[in-house]
Structures are given as C-alpha cells and as structure tokens.
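Just below is one structure, and these are the notes that go with it.
A protein chain is absent from this complex, but the other protein chains hold their places.
Showing chain A:
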Amino acid sequence: MERRDSAMSEKPIHFHPDGQEALVELLFQLADDDFLLAYRGSEWLGLAPHIEEDIAFSSISQDTMGHAAMYYQLLEDLGCGSADELAHARPASARRNAVLLERVNGPGHYLREPRYDWAFTVVRHYFYTQAKRVRLESLTKSSYAPLAEVAAKIQVELHYHLLHWHTWFVQLTNAHLEARTRMTKAIQDVAADFAGVLTLGAKGADMVRWGLIDDEKVLTERTIAALAPAFAEVGLDWPMPFGMKHGNGRNGEHTPDLDEALATLSEVYRAVPHAIW
C-alpha cells in the first residue's frame, strides 16, 4: 500500500478529485480546438495560394496537430482513454471545440472542386492564434503542473504562427479592393462565432476556482487588446460584438461540418476495429 502511494507521488497524474472534472473539461477544449483546426489546415495541403505558403501552412498545421496530441496525451495520463481513441472515436456531441474551428474551409471537398476561402482561413487562424497565445500565457501558470509544462512548450512555437497570420491579415486587408472586401466579409464571419472560442463553457467558473486558467472575461479582454492594433493598422472598425451564431461547442453544440470532418478523419481508424496502424 505504501509502495503504491510512493509510486503515485512519483508520477502525479491525478489532480484534486473535486477539480478533476473541470480539468478534463478544459483539456478536451484545448485538445479539440487544436485538433479540428489542424484538420482543416491539413485539407488545404497542396491547394494554398502559392507553394511557399503551402509549405509554411503545412508546418503550422503540423505544429497545431502536435499540440492537440500533447493535450490528448495529458487526458490519456488522467485515465480518460488512449490519445488516438480520444482524437478519432469520440462522437460530435462529446467534442468540446469551438464551432468556428470546425467550419469548412469553403464550399467543395478537399478532393473535388475545393472552392476554399483563403480570406476566411487567414482571419480564422489569425483570430484563433491570438486567443490561443493569451490562453497559453495563462496556462503556463496553471495549478496542474503537467498542463503548465505543455503550455510552455507550445508557447515557443506560437510566435512564428502569429507572425505568419498577422502578415497575411495586414497584407490582404491593405491590398486591392477585392481583397479588402473579401477580408471584411471574412472578419464578419469569424466574429459571428468568435465568442465560442473565448468561452470556457459551463465549467469555466470551476476551472478558475481550481486555479487551472484565468477567468474568461480576463482572457477575452487580453485577446481583444492583442487584436486591436491590427485593426488600427488596416483602418477597419472593430467587429464587435462577437457571437456564437452556430452554437456553443463547449456545450457539445455543433454543426454538420463537424460530423463530416469526424467521418473523414476517422475513416481508416474505424475501418478495421482494434487494428494497429
């Protein structure tokens, strides 16, 4: 008995039992957010506006998928199931990602007639990356040490992602009229669902109480403060208020876009049950 206790203290994979639910909920939000956006990024492979962008974007999507994998691993360590199972086998209703991140890249399919919207992609990634940076900064001080460690690792990669999307955001918005019109429309579309990224959902207050992350109001203010200079730079009005037009993903509300994404990303995983790939 004693031995078991000491083994457990060597590998502290348990949080306080009363706070565990809030921790698991937070980890699912973090994991699913990055996983779905990385998936949408992977659909762009080979289709980006030019070859240099194809390479850079793919690199960002790989990083993002890697971040998701680290969060799923934390969940696996907490006994929630294997990371691959959590990524591939959970139904839409169990997903906690913001709806904005599951939305399709545009009409069409990644293999047939992909009429993908680069403006939407740039704005979605730029907004999300700013929110993610703010969130990570808070998470580095999380009361759950393994999460704080992972956040510190991820933070290192975020600087480059942010620089990348900021450059696109400013260049396209400041370019010719057609580009500015498309970007303005994309900003409206993203803003209409961006509150869904910023919320911590129904268990948000518990997350704060257990010292896992800062309050969503504080995070939201910081995210807005981070985004505002870019709007001044391109001379556009601030797109407030943010909404949750297509539902609150933190509560398991999702769109058919997520069903389609899950069917595709788990097609092979589900093809032969219990197989090792």
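Heads up, the rule we're going with is that a residue touches a chain if its C-beta (ideal position, glycine included) is under 8 Å from a C-beta of that chain, and two chains touch if they have at least 3 such contacts; residues count from 1.
As a convention for this text, contacts and distances are computed from a predicted model.
Trainee: Assuming one chain is omitted from the figure, identify its UniProt name from "Fumarate reductase/succinate dehydrogenase flavoprotein subunit", "Phenylacetate-CoA oxygenase subunit PaaA", "ATP-grasp domain-containing protein" or "Manganese ABC transporter ATP-binding protein".
Mentor: UniProt protein name of the non-displayed chain: "Phenylacetate-CoA oxygenase subunit PaaA".
Trainee: Which one touches the absent chain: A:L23, A:A87, A:V123 or A:L227?
Mentor: Of the candidates A:L23, A:A87, A:V123 or A:L227, A:A87 is in touch with the missing chain.
Trainee: Among A:G19, A:G81 or A:P114, choose the residue that contacts the chain missing from this document, as touch is defined above.
Mentor: With A:G19, A:G81 or A:P114 as choices, the missing chain is touched by A:P114.
Trainee: Considering the whole complex, not just the chains shown, which residues of chain A touch the missing one?
Mentor: Against the left-out chain, chain A lists 39, 42-43, 45-52, 54-55, 58-59, 61-62, 65-66, 68-69, 72, 83-84, 87-88, 108, 110-116, 118, 171-172, 174-176, 178-179, 182, 264-265, 267-269, 271-272, 274-277.
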